[in-house]
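First the structure, in the form of structure tokens, and then the observations on it.
Missing here is one protein chain; the remaining ones are kept as they sit in the complex.
Letters A and B mark the chains as written, and numbering starts fresh at 1 in each.
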Amino acid sequence: MCQITKKSYAGSLESSDVLVQISPNPGKGLEIDLKSTVKRQFGNAILATVNDVLREFDITEAFVSIDDKGALDCTIRARVSAAVCRAAALTDYHWKVG
Amino acid sequence: MLTNAVNRNIPEKINNKKLIPYQGEFALSPADAPVASYRKLKKRTPDMGNKIQRDLTAAIRSVGLKDGMTISFHHGFRDGDLTVLPVLEAIRALGIKNLTLAPSSLTDVHDPVVEFIKDGTITHLESSGLRGKLGKAVSEGILENPVVLRTHGDRVRAIQAGELNIDVAFLAVASADEYGNATGCTGKNICGALGYAMVDAKYAANVVLITDNLVSYPCSPISIDQSDVDCVVVVDQIGDSALIGKGAARTTRDPKQLLIAENTTKVIEYSGLFVEGFSVQTGVGAVPIAVTNFLGERMRTQNIHAAFALGGIGAAITRLHQEGYIQKILAVQSFDTEASAALCNDVTHIETETGTYANIFGNGCCINKLDICILSALEMDTHFNCNILTGSNGELRGALGGGPDCAGAARLSIMAMPLIRGRIPSIVDEVNTICTPGTSVDCVVTEYGVAVNTARNPDLTERLRKSGLKLFTMQQLKEMAERLTGKPEPIQYNRDKIVAVVEYRDGSIIDVVYQVLPE
Partner (left out) sequence: MVAEKIKLRRTMMYVSGSSPANIAQATIYGADSLMFDLEDSVSVNEKDAARFVIYHALKTIDFGDTETVVRINAINTETGRQDLEAIVRAKPDVIRLPKTSCAQDVWDAEAMIAKIERNIGFEEGTIKLMAALEDPSGILNAREIAKSSKRLIGMAIGAEDFVTSMKTTRSPLGVELATARGLLLMACREVGIYALDTVYSDINNDEGFLEEVKLIKQLGFDGKSCIHPRQIKPIHQVFTPTIKEIDYAIRTFGAIQEAEEKHSGVIALNGKMIDLPMVERARRVIRLADAAGILDGGAYGC
């Protein structure tokens, strides 16, 4: 299991990007707060991606705030991954093929 | 419920009126009836003095505006409008309620109209479009009865058919005299052509002119004439000319917009219609202006002249006219001071009333003579049906304008738009709202390439092969977009509440807009 040890963020509020902020959430499990300019069309898809990345890192306790400006799925994946690595002080990410 | 020719379900009755479902571009004919008019003969003797009223309140009183009446405005100042809100405030102060607001269109600056709906001053809307907070509020169901949305040509048809009866038209004009002669092209704040306002001036029961530049009698040139006008009010400022085109007259540096413009220009060049004496409507906005500039370069190098350009006119078209590459201009609206000034100074730059321009039952309108028009859409489906009203989130945020009119009439209707905007694909399985039927569209031009509607234009594909443009089917474009963005979820609507009906040019109903559910 991977621990969120400090508040951290990745991304930006520029168009087609997303700002992801992750902070410790002691005793309260996973909480995700989603704001998005495309929430009606892609809200569920964004949440699925965020959850997918958190699962990959085995994060079970964190407060995740997503402020999305219409980022593509691969960008959301990249920003959440970067934010997790920073917030958990991970240096040896397991890069995968395909 | 009835199903129309573009497969949309249309209720049988709305606003106490029986609806006619859309049946095809030229399927309907008008009723055999004289043109409707609310105009009355009016007596004004020489001793009655001029028509000046000291302020808006006095003007509103003098024309007898009462609860439940219909008022109108023109939108020639677009985002620079400074007339609609002060008039509504004066009306509210008089305690008049339950009005129908039926301007030629509304823009982002009209967000505060929401407040006048909340306090009951306005209870019904008819417009070409709705945007911003007003569009959002209407989509969320702020009004009891559905808004009626009409194209520019259809609005004139509806007025002449007696479906839209305007009790008082409040018309901003750049210069007027004390007896009600007026123009848009001289003064402190000019908006050039008064194509929209000319209609209201002719058909409204009462006409109030609002100006910030009173000139000695007679005002010239005369776009609105004294016999149509009941009173004149002088205010500090009617509008801000600089905001009409919102800087759209500037040449864009955005590479994606330039690429779409270059591709669009190639379509025109290879369409077979780019020959001596052609006609074109380009419109304004970043892409259309870039197209105008690119097309201008080709007209110069290939020595090809246009017989006329039409519609909303900006500096780019005006310059080509002045260089002699466009022989005449038919201007419904002027988008910048350069175009406005030219209208005043050149008899071949012709002010054109909206009905003359696009009324399908106007005994032959200008766009019937149009070869090429460049339009845009928020969304298109794989059958080329276009949505120019509702955003991908289902909220009203656009305007019909003259889009469905021109697409239906022109020989070559080009939709120029990006395949994706941020994460939003513009070519989808089903658009939120059908405004222009796919049968009116010849092709769509994107940053990736072109899809041709072979059913409307069987020869275009072959012609475009020589252009070097990449050709796709709509299905292919849709899939390319979805590969990048993912497939958006359909918008959740409350199907029990219709917030707007969308009229086709002939007054039939092409689609309805439902209330959006909260996010």
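The rule is simple: contacts are C-beta pairs under 8 Å (C-beta built on N, C-alpha and C of every residue); 3 or more make two chains touch, one makes a residue touch a chain.
Owing to the predicted nature of the structure, the values given are computational and were not obtained by experimental measurement.
Peer 1: Specify the shown partners of the omitted chain in the complete complex.
Peer 2: Checking the complete complex, the chain left out touches A, B.
Peer 1: Using the document's definition of touch, tell me which of B:Arg39, B:Lys133 or B:Lys256 contacts the absent chain.
Peer 2: Missing-chain contact among the listed residues: B:Lys256.
Peer 1: Among B:Glu89, B:Asp346 or B:Glu447, choose the residue that contacts the chain missing from this document, as touch is defined above.
Peer 2: B:Glu447
Peer 1: Using the definition of touch stated at the top, determine which of A:Glu14, A:Glu31 or A:Asp58 touches the missing chain.
Peer 2: From the options A:Glu14, A:Glu31 or A:Asp58, the contact with the absent chain belongs to A:Glu14.
Peer 1: In terms of residues, what is the contact footprint of the unshown chain on chain A?
Peer 2: So the residues of chain A touching the missing chain come out as 10-11, 14-17, 71-75, 77-79, 81-82, 85-86, 93, 95-98.
Peer 1: Applying the definition given at the start, please give the residues of chain B touching the unseen chain.
Peer 2: 255-256, 258-259, 420, 447-448, 468, 483-484
Simple rule for what comes next: only the chains that are shown with their structure count from here on.
Peer 1: Chain A to chain B: how many Å between their CA centres?
Peer 2: It comes to 43 Å between the two C-alpha centres.
Peer 1: Contact residues on chain B for chain A in the complex?
Peer 2: Chain B residues touching chain A: 392-394, 422-424, 484-486, 488-489, 491-492, 516, 519.
Peer 1: Can you tell me which positions in chain A touch chain B when the two form their complex?
Peer 2: 15-16, 37-45, 69-73
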